[in-house]
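Single-structure report; data block below.
Here the complex is missing a single protein chain, while all its other protein chains stay put.
For reference, chains read A, B, C and D in written order, and residue numbers begin at 1 within each chain.
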Amino acid sequence: MTTVTHWTGDAGTAKSETLFQRNMKLFASNRLSIFFLFITLGFVFMAVAAPLIAPHDPSDADLFRRLLPPAWMEGGDWSFPLGCDALGRDILSRIIYGSRVSIFIGATVILVATTIGVLAGLAAGYLRGWVDIVISRLVDILLGFPYLIFAIALIAMTGPGLQNIVLALAYKEWVIPCRVVRGETLATSGVEYVEAARAMGASRSDIMLREILPNILSPVLVVSTVRMAHVIILEASLSFLGLGVQPPMASWGSMVADGRSFMLQEWWLSTFPGLAILLLVLSINVVSQGLRDAFDPRFHD
Amino acid sequence: MSDLLAISGLVKHFDDRRGLLGRITGNPGALVQAVNGVDLGIGEGKTLGLIGESGCGKSTLGRAILRLHEPTAGQVLFDGTDVTALDASDLKAMRRRMQIIFQDPYASLNPRRTVGEIVAKPMRIHALATGSDLEDRVVDMLNRVGLNSGHLNRYPHQFSGGQRQRIGIARALIMKPKFVVCDEPVSALDVSIQAQIVELLDEMKQELGLTYLFISHDISVIGYVSDRIAVMYLGKIVEEGETREVLENPMHPYTRALLSSVPHLEKTAGKRDRTRLKGDLPSPINPPPGCKFNTRCPLATELCRQSEPELRHMQGTQSAACHLSLANAEG
Amino acid sequence: QAQELRVGFTLDALTLDPANHRNRETETIIRNMFDGLVTRDSDMNVVPELAESWTAIDPTTYEFKLRPGVTFHDGSPLTAADVKFSLDRLTKENAMGGQTSPRQSLLGPLKEVVVVDDLTVRLVLESPWPILPAMLPFQEMVSQAHVEAIGQEGMAEGVNGTGPFKLVEWRKGDSVIMERFDGYYGGATDISPTGKACVERVIFKVIPENSSRVAALLAGDVHIINSLPSHLVAQVEANPDTKVMAVNGTRTSYIALNNQTGPFADIRVRRALAHAVDRELIVDKILNGKATLTNGILSPDAFGKNDNLPTYEYDVDKAKALLAEAGYPDGLTVTLDVDGANKEIAEAISAVASKGGFQINVVVGEGSMLTTRFRTKGEPIDGQMWLTSWGNGSLDPVGIFVPTHRTADRGNSSGYSNVEVDALLDAANVETDRSVRADLYGKAEAMVNADLPKLYLWVAQDLYGVSTKLTGWKPSSDSRINLHDACLN
Amino acid sequence: MNDAVLRIRDLKTCFDTRDGMVTAVDGVSLSLGRGECLGVVGESGSGKSVTFASVMGLVKKPGFIAKGSINFEGRELVGLDPKNYRKLRGKEIAMTMQDAQTALNPAYTVSNQIIEVLLAHDETLSGSRKAQRRQARQQALEMLQLVGIPSAETRLDDYPHQFSGGMRQRVMIAIALACKPKLLIADEPTTALDVTIQAQVLELIADIRDKLGMSVILITHDLGVVAEYCDNVVVMYAGQVVENGPTGAVIATPQHPYTQGLLRSIPRLSDLSRRIEPIKGTVPELIDLPDQCRFMDRCTRAQASCRDLIAMQDCGAGRQVRCIAPGLAGGSDV
Partner (left out) sequence: MSVGKFIERLLQLIPVLLGVSIIVFVMMLFTPGDPVAIMLGDQHVTEELENALRHDMGLDLPPHQRFFKFLSNALTLDFGLSYYHRQPVWDVIASRLPATIELSLAALVFALVVSIPLGVLAAVHKNSLLDRIATVTSLFGVSLPGFWFGILLIIFFAVNMHWLPVAGRAGFESEVAPITHLLLVDSLLRGRIDAFWDALRHLILPTITLGLPMASILTRVTRASMLDVLNRDYITFAEAKGLSKTKILIKHALKNALIPTVTVAAIETGSLLGGNMVVETVFGWPGLGRLVVESIFVRNYPLIQAAVLFYAVTYVMLNFFADILYTMLNPRVKL
């Protein structure tokens, strides 16, 4: 429903807020989303401040601490709250450092992919013609590959490693914001305010960046958060399959993989990193859902 | 005639035919003949009302004049300059002098921009004013359309439909254009608000000496605002003339049907003698041969089905595209 | 109810054609359906199987007498012609429908197989090769008529052997199902019991995932699992229905050091490393003690093993001193390449070696990629250290010592080259007198121990988890799982 | 009016929304005689649709009928149980919706959508399910012919998107009339249509009404339509009825300032030189409205007593108006 202000009413009194601000307020009023937003931020903080908060050096191995159980279990030690892995490394510290990998890869891939995707989508959707044909075909082709298979194939070629993972994921990831943006742009470019800008003589870049872009940022925001959650799982899956980051860097996925053969007895090796993935991804997903509820007008009533 | 705007042979086809592939697959796409050879003139300071059924090409014509749609063929002479031949920079300059006001007050304003930004944008694009000068002009314009400086920092969603339409008008008029296409500016509004906007447009016209192409499907509104009326049917003008003459003595059977379909306040429930049209507007993808109206015309003859009538002078200021001469058939 | 023995096994067979692979797991599976001329007993002695006996007529000619009455699964008798056909298939160029068997090199200088009569064949060598019998247990006999009938392609899945079990179905990637061959001739007479197999059915079930495999054993789904991870030993032992069986393996683990260039070209650095790595601790903690340290490439059970090799004791000070002497007073940073499977050990080595002045960065790569970088056959090696291993099912030095240490040989991943060692190895290769041969290898190993081209680590035990219901079965050093004698209560 | 088909008394329908309680319909009373055509006019948002959704029992959450009574042929509909309501809907009271484009299910053919109403309500169908279907199909065809779909047989199995706007509106009317209801509620049947098509559709409704003798409620915001087709008119403003009475009288001598303003703001073809006079301001929001005259802010004759609760007043000749100073400055101009 539209807000109808009194025609005769005093203009000065109504606070001017953008739709974005209004939606953000709506988002902020969703307590669940805010709670999980804080958890997400907690993970980000953990990643940034890892050296400060990790109790131990994540690669400090000591075979005498091998498979030390969590502190509350028999034989546990409170200086290693979540226990130690097969080489006697502190699991908590490794999880803390592992958040760097997950968040770095998630954020970088999404940042790169969204930037490329948004620009490509805008160009394809607004300029149409051969630009659209080229971009859309490329998108179709890349969409033809199941994601994980594409990433696995690329990493099989290029070898594992942080940079290769980011590239392998970003090569395909941009397609998703691109499609969203292209669709939204197509829909928006027929809208009358865009025609009005053309009628005023605005340039194409002006129209794309100032008229269209701000109006399609909401779906982009929603999509990129969902995708970020997805990318984090993908990275973990790659690491799990042994195609992830290199040791001694700790990645949650590779921690689960390493601990998996200990699962029958020393369950803490894989359980905690697995929980970390679950919690981070879940938090991002909840936040994303909150954003969607706030931004998607279909849920407004 | 020294018309401000002279359109001749204007054609706009939307072509998404698929060529060979389409023929192989039996999905050839379509050629939409939205505007199919229109000649019109609008004298300076006058309002030409354009009326016709939904889908007959009114908006397309309006947009083609402004080159929001690239015309397929034809000429648009504005003040002696052929708009269709302008290059990008000349076109940009031309856009200071020709503007458009849209139908949908909700879609025509960018929801992410404040009213101030929206109204100032044309001035910015053409670098006509900056800083406080710009703000003064924006506020001045807002005042003229019945808004005030307190609205500057608000967003479109905070306004009602009528108010939004005022913002759209302010935006179109801030560069002081000479010519404005009003594409159904009141159709989306409630009756009581419609009247406000019609009045405002009229005031502006007087104040700024504007020339309007006023598109509407409501013949009472058209009758009220226009000096001349053009009736459009399936991409063509079928009748044109001074408002009063056309309304009092329509020359084209379509115009007659249109007029007799309008419900009147004065008469109560009793039935009037009317020209009722059968069926709908044919598709502009494959228009009927001969006179485009022959499929619905109660008077159609064999000739009408075979050859297409040209717009020709009938009487007084009126021209019509009809083989039949209805000039004096009825009162 | 049919007695069915199930083996939880790490990998599927690549093929069921005994001539068309060089893969240990494949061998393990199909050796239950195919017999060889000879086999090994539990002490790794070579004893006759399809052959009744053999004699070395001269250093280059061996005569094998076949056991009479042996039939293939289809009922046709095994003849000398089949033996010749089988061996030719292995050794002759393009003998397998245009391809050459990848096992060709396993039979070294075998030149010709001559059929003397229906039950006698002679193997003629190009040059003396004393280890011929030791190389024969894993060369299985096929039926000529069968191969000709189903063709090369058909052999991948069509089994007609002389072994105690015949194929029922191969569900690729999942399991190989076999059934007792009731017409079995009984197997090697030197290994009791003889006669047809004890269980009626045998299934090799592929369960690559370690924990799943163990779980399957604990759940009673399978009776034997191979590659029991050492850290799960306790759990298998704790379960009343299962137990652990171990056997000395034949695979020697070592760190190949680049002897050509870089820090490890300096022997002092190599020795320093040897003193810096606490092998005992790693064996104790990571391998649960289930490995035997070794100071040379040969495993303790191997023929010609020199039992008197000096040990480079764990000694941090010595390591540091040697490093300083070599010009690294502040320690040395090096890169250790490893494949995914050995990552944990590599990280453990890295962890323990730091006290001795070595900062070791572990880089995980793919096995085949590392192979091309390190096993360069004399070309420059790309890398510093590689944690790897070499298996030696024949337990004869020819299978391990020569390829890994002879100049520019295929497994020489250190770029090691010592002409004296080469000479000793070459001499041993053709020496027929066992004790002289053993002596030659002993000398060579002593020399290598001094040169220390690799850091020799240990020979890990092969660990099996078995059900307590299982009797009559023992793991075998050559990693074979021979189910002929296995019974279920 | 004893033989009133529908009688609404003091109906109040609210929506409990995030922004507050929206009183969409506030104290609406009206009645409709047998065979009568009642026009309901008002601006967008004035509560026309909600009023008749209440009659149909189709007010959805968060909406609810807060009070009032709806009497249809002697039966009280407020609080009627869903099962009986279902028997009523489509059979005795039928409704067409504002937008024919969206009101027909795009996934089913037109025949299918007519047949299902017949199968749901028509007791004259007999025999096996198949036989019933066959009969229903025959009736569906007759209905399409009745509403003037050319070559109806061939179009029976078309999908809604294959019809034009005017045809869809006819299809919807055919569906509504399939069971020959006693009351047809036509919610803005022509707003989305061109005048030439509008005339066709309205004529059709008038014809059928004559033929079947049913009562019709015609919701619209075009006073012209009301003038031509309706016996009586109800003018709604901001959820309330502000004026009602026989059409001719109301249009000739409007009593309520809103009705007057409305009539003055419409340009007329018959008198092009007459200046139109807009009503200033906009419709108020329906949230937390005070109990005062809703039109007060826009009214040129507003006075202090307009702040009191204003009730409908009789002003003779079957007319009622909700204004303390009705009629003033009215007639002369119109």
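The working rule: a contact is a pair of C-beta atoms (placed from the backbone, for glycine too) under 8 Å apart; a residue touches a chain by one contact, two chains touch by 3 or more.
All values derive from a computational prediction rather than experimental measurement.
Trainee: If the hidden chain were put back, which of C:151, C:300 or C:367 would touch it?
Mentor: With C:151, C:300 or C:367 as choices, the missing chain is touched by C:367.
Trainee: Pick from D:73, D:116 or D:203: which residue touches the chain that isn't shown?
Mentor: D:116
Trainee: With the full complex in mind, choose from C:50, C:87, C:110 or C:207 the residue touching the hidden chain.
Mentor: From the options C:50, C:87, C:110 or C:207, the contact with the absent chain belongs to C:207.
Trainee: Taking the entire complex into account, which one of A:148, A:167, A:186 or A:221 touches the absent chain?
Mentor: Here the residue in touch with the unshown chain is A:148.
Trainee: Which chain C residues would touch the chain omitted from the figure, given the whole complex?
Mentor: For chain C, the residues touching the absent chain are 4, 6, 12, 14-15, 17, 20-22, 99-100, 102, 105, 156, 168-169, 171-175, 177, 201, 203, 205-209, 211-213, 215-216, 218-219, 221, 339-340, 366-369, 371-372, 375, 410-411.
Trainee: By the contact criterion defined above, which parts of chain D meet the unshown chain? Give residue numbers in ascending order.
Mentor: Against the missing chain, chain D presents residues 53, 56, 58, 60, 82, 85-91, 94-95, 97-99, 102-108, 116-117, 120-121, 159, 161, 172, 175.
Trainee: Counting contacts across the full complex, list the positions on chain A that touch the omitted chain.
Mentor: Here the touching residues of chain A are 137-138, 140-142, 144-150, 152-154, 156-159, 229, 233, 236-237, 240-243, 253, 256-257, 260, 263-264, 267, 270-271, 274, 277-278, 281-282, 285-286, 289, 298.
One rule holds for everything that comes next: only the chains that are shown with their structure count from here on.
Trainee: Nearest whole angstrom, what separates the Cα centre of chain A from the Cα centre of chain D?
Mentor: That pair's centroid distance is 51 Å.
Trainee: Could you please state the distance in Å, as a whole number, between where the Cα atoms of chain A are centred and where those of chain B are centred?
Mentor: That gives a centre separation of 48 Å.
Trainee: Please output the residue numbers of chain D that touch at least 2 other chains, ranges allowed.
Mentor: Those would be 280, 282-283.
Trainee: Return the residues of chain A touching two or more other chains; collapse runs of consecutive numbers into ranges.
Mentor: 3-4, 7 - these are the residues of chain A that touch more than one other chain.
Trainee: Which chain B residues qualify as touching chain A in the complex?
Mentor: Residues of chain B touching chain A: 63, 66, 68, 91-93, 95-96, 98-100, 102-104, 106-114, 121-122, 125-126, 147-151, 153-155, 157-160, 162-163, 168, 171-172, 175.
Trainee: With touch defined as at the start, can you tell me which chain A residues reach chain C in the complex?
Mentor: These residues of chain A touch chain C: 61-64, 66-67, 86-88, 159-160, 242, 246-248, 258, 260-266.
Trainee: Taking the touch rule as given, give the residues of chain A at its contact with chain B in the complex, in rising order.
Mentor: Those in contact with chain B are residues 2-5, 7, 10-12, 14, 16-20, 191-193, 195-203, 206, 211, 214-215.
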